[in-house]
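A protein chain is absent from this complex, but the other protein chains hold their places.
Labels A and B are assigned to the chains in the order they are written; within every chain, residues are numbered from 1.
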Amino acid sequence: MRVSLLCALSAGAMASLFVFSAAADSVRIGLISEITGPNAEAGSYTVNGARLAVDAVNKKGGILGKQIELVIEDNQSTNPGTVLAFSKLGGNTDIPAIIGPIRSTQVQAASPTIQKAGIPVMIGGTDPSLTHVNNPWVFRCRPNDTFSSRVIADFGVTKLKLKKWAIVHSTDAFGSGGQKALVDALKTLGVEPVLIQGYTNNSQDFTPVVLAIKKSGADVIGTYMTNSQDLGIFAKQLRQLGVAATWVGSPSIVTDTAMKLAGESLHGTYGIADFNPDANAEAKIFATAYRAKYNLEPDVYSSWAYDALNVIAAAMNAAKSTKPDDVRKAILGLKNWKGVEGNYTFDENGDGLRGYNIVKNEGGKVKFVEHINVDK
Amino acid sequence: MSTQSLETPRARRLSPWPFILLAIAVAVPLLPYFTNVSHFVLSIFMQASTYAIAVLGMVVVLGYTGQINLAQAAFFGFGAYGVALGTVSYGLSFWLSLAMGIGIAGLAGGILGLTTLRLGGHYLAMITISFQQIFDLVAVNWIQVTHGPDGIAGIARPSLFGHDLSDDRAYLLLCSLVLYAMMAAVWYLPQTRLGRAMRGVRENELAAEVVGVHTLRTKVIAFTLCAALGGVGGGLYAGGFAYISPDNFNFQRAVEFLSMVLLGGVQSPFGGALGTTLLILLPEWLKEMPPSLQFIKDVYLAIYGLAVILIMVFMPEGIWGLLRSKWMKFGRTAPVDTSGIKLLNLDIAVTEATPLLKLEGLRKYFGGLRAVDGIDLEISRGTVHALIGPNGSGKTTTLNVVNGIYRPTGGRIIIDGSDVTLKSPHERAAHGLGRTFQNIRLFPSMSALENVIVGAQRDNNPIEPGGKALVARAMSALQFVGLADRADAIVRSLPYGHQRLVEIARALAGHPKLLLLDEPAAGLNQTEKMELVELLKKLRSGHGLTVFLIDHDMGLVEKVSDRITVLNFGKKIAEGTPQEVLRHPDVIAAYLGDSNAAA
Partner (left out) sequence: MDALANNFQVLFQGLALGSIYALVALGFVLIIRATNVVNFAQGDFAMLGAYLMVAFMVSAGLPYWLSFLLALVGMGLFGLVFNYGVYYPLRHRGFLPVIISTLGASIFLQNTVLAIFGAQPKRLDNVVAGGIQIGSVFLDSQYLVILAVTMVMVAFQYFFFEHTMLGKKLQATSQDKDMARLLGIPVALMIAITFVYSSALGGLAGVLVGPVLFVSIGMGSIIALKAFAATIIGGFGDVKGAIVGGLFIGVIESFAAFYISVPYKDAYAFLMLFLVLVFRPQGFFGERVSEKA
């Protein structure tokens, strides 16, 4: 009994590897995201954003008259899971484009697989190198970290006139990449940071970091922190130990969770955000629709996916084709295309955005300060 | 080596399932050559085959040797980083890099084993977890070498004998062939000397040590093999996916390896491979489930955890264990052929008049308790010498010190002219010391024959080399105690009296000069006691074997002993022939003062 059940189960599992159901009258767009695993919550927002865009595009007639069907593949929040997901969707000839992950390491992992698949992939990972590895199929729908660091540096040095920088960063890929870029950006503005301090994710105590900042005498802190717990603990200890320096952080500083955890320790800090509901007209429309449909606050996880799907649809409609080469050319041909996160003009590397919103945490509310574009 | 009689009960009429599985195993890696299989499916198979190799390591260390290892993902990582760094960063050939990766993994496993295995169970769990965590931390933080969390991309595949393996199908074939070869080796392992030693360690480490197994070495070898298998799997994995990063090799992956081996069946390479395949396919299968069951995806890992508990409680031998017991019902066990068993040779040449065992001022203190307090004792060659005394008088402690289980606080132990005071129990076994325990210590899930073979395979046993001689020696020993016809029976299923006899046979198979019997009559009924007396008399009759025994049954002691030594409060109070000793006033006083005395 148990044995036969087992056989049935394994047979089912085997069969599932070979069977793909295909609906003929739709354009199938892949979405690879974190459906399970530690980042599942972020993944669900990404799915929300993409679905909202699918609804919007379908209402306006879809792609080349066909309705869009979203094919969602889980990457289990891991790099190997991402590689597998790409080889699954990428090997499927009726999927002409894919929206990939928002995490840089996952994109890094899948890059060779994407190249092999040879179809346009929209990504949200912000590690600058992702679009600089001669992979013609990767398009970024968020500003990359060279821009985030340039915006942080520019805002701190030029607008706030602060010159003594301490940089605090996670030692993961995102954090170390951001740190390097920020050091470079500061250098071009003639500033040498007084402290660069790394830490591993899930550190329980930031006292040594805070004491080091205190000792360095920094008047501004730039951070690339990944986890909101870390951000919360750091913020609390920073203020408890009497460091009053201005703080300009990477986008995680203005996430809902971080602000909830840290509370008033984060009041008065600046952050950069690629998405802000008040930044432009498209953002306002998106935010309203998102709140209405999901009863949730829109965030970067949903907004970038919303833009990514819209970019794909716009490019396919412009190219009048879903062939990878045509779509690629059409994406590169988009000029000042108005999206939620800003105006997209894709350069030859596949980077679509070059600016960020500066926002300020005012008593627990995120206030839009300005949009800084750092186009050369 | 003769394996026929070594195996557990053999089925006559086999179920067709093993052949079907075999056919699938052969077909899967060849399938892509005949039909169009997507890159994704090939990736899944490559993942399954390379993981399965690492899981085989878990079979060796956890299943065979009974040692927990929660660092298998780190060993997997050594192999993978070896290949990745070797080929990408240093431009070495794939095979050289692979060999280095495996070597480093094996070395790390061996060192981990050496520094920690002596500490056993919980420490090992903890140490391997720590090791795993440190591996992860270093892989993430030592960016100059490991490339940090971004990992290493562009790992090339090798060619072999001029065949380019960069094609997915060819590479899958390579992985499968390596897997099958490793499976065969791991399957064969339990029937070897090393494999039996490993299982002995798992079943009862102390008993294994006492009958002559170098338990530390065995565990270190097991760990090295396990780590090396992890390295092989990891190296092939790196080539297969062309990309690795630290999150392939973290603690979660180590737990996954553990779950795979537990689910499939920890005792068998087939179980390991089966568990791996199922757990790799399971997520794919869950994705295809109807929407009403989609919630399972959210609690998928919780189910995973629950399953581990349930497997431990209800299915300790895993799926393979279930299948095996089902298939085995088809046939009956063949009776053991007892013809042609040679008589057990126990002869020890009694050439010298010096005592075989000599204790000089032997002391053993536990904190303030003086369990053995300065005993001098000589046991003549070829005699049966009994040690008696009230409860707590230090008899078993004396035996344990003689045996090497306890290190004495002071004094010397000399066996056959050499000082063994500082020698470990397995070294003493190699010196011709055999022993049984009061609370029988056999290897319960091994057959009677296998138990006795472990006893026969001690170092310096004067028998011919080779497996055939071992089996013959073990069968003779079983014949001697009258259990040759039960050779294939799993020891756990034998009645208590028979288990005691198997333990004696195990000690005799090692051809001891000195046999220590710790309360051999304990727990036996009257008939069994009579049989035991006959057996002991048979042992005494002119083989030259020296026996040193403890028992409470004065009747038995009187019947079989040449000399008796009496202990009280860790000191010798009398010594002599049975008649002398049992009439000694101090002895009578000692026993009358002790209400528990069985005399």
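One rule holds in what follows: a residue touches a chain if its C-beta (ideal position, glycine included) is under 8 Å from a C-beta of that chain, and two chains touch if they have at least 3 such contacts.
Quick caveat: nothing in here was measured; it's all calculated off a predicted structure.
Colleague: Write out, one label after another, the shown chains that touch the chain missing from the document.
Modeller: Among the chains that are shown, those touched by the missing chain are A, B.
Colleague: Which of these, A:Q115, A:S129, A:Q229 or A:T246, touches the one chain of the complex that we don't see?
Modeller: With A:Q115, A:S129, A:Q229 or A:T246 as choices, the missing chain is touched by A:Q229.
Colleague: Among A:N75, A:N92, A:T171 or A:N343, single out the residue that touches the unshown chain.
Modeller: Here the residue in touch with the unshown chain is A:T171.
Colleague: Would you mind spotting which of A:K215, A:K320, A:K338 or A:K365 touches the chain that isn't drawn?
Modeller: Missing-chain contact among the listed residues: A:K215.
Colleague: With the missing chain put back, which residues of chain B would touch it? List them for me.
Modeller: Against the left-out chain, chain B lists 62, 66, 68, 115-116, 118-123, 125-127, 129-131, 133-134, 137, 141, 206, 255, 258-259, 262, 298-302, 304-309, 311-313, 316, 366, 396, 399-400, 403, 405-406, 437.
Colleague: Could you pull out which residues of chain A are in touch with the chain that's been left out?
Modeller: Touching the chain left out of view, chain A contributes residues 38-42, 171, 197-200, 202-205, 207-209, 211, 214-215, 228-229, 232-233, 240-242, 257, 260-261, 263.
FYI, only the chains that are shown with their structure count from here on.
Colleague: Which part of chain B faces chain A closely enough to touch in the complex?
Modeller: Contacts found on chain B: 37-41, 43-44, 47, 137, 140-141, 143, 148-151, 153-154, 241-243, 245, 247-248, 277-278, 281-285, 287-288, 297-298, 300-301, 319, 322-323, 326.
Colleague: Provide the residue numbers of chain A that touch chain B in the complex, in ascending order.
Modeller: Interface residues on the chain A side: 2-3, 6, 9-10, 12-14, 16-19, 35-36, 40, 74, 76, 78-80, 83-84, 87-88, 90-92, 104-105, 108-109, 111-112, 116, 127, 171-173, 176, 200.
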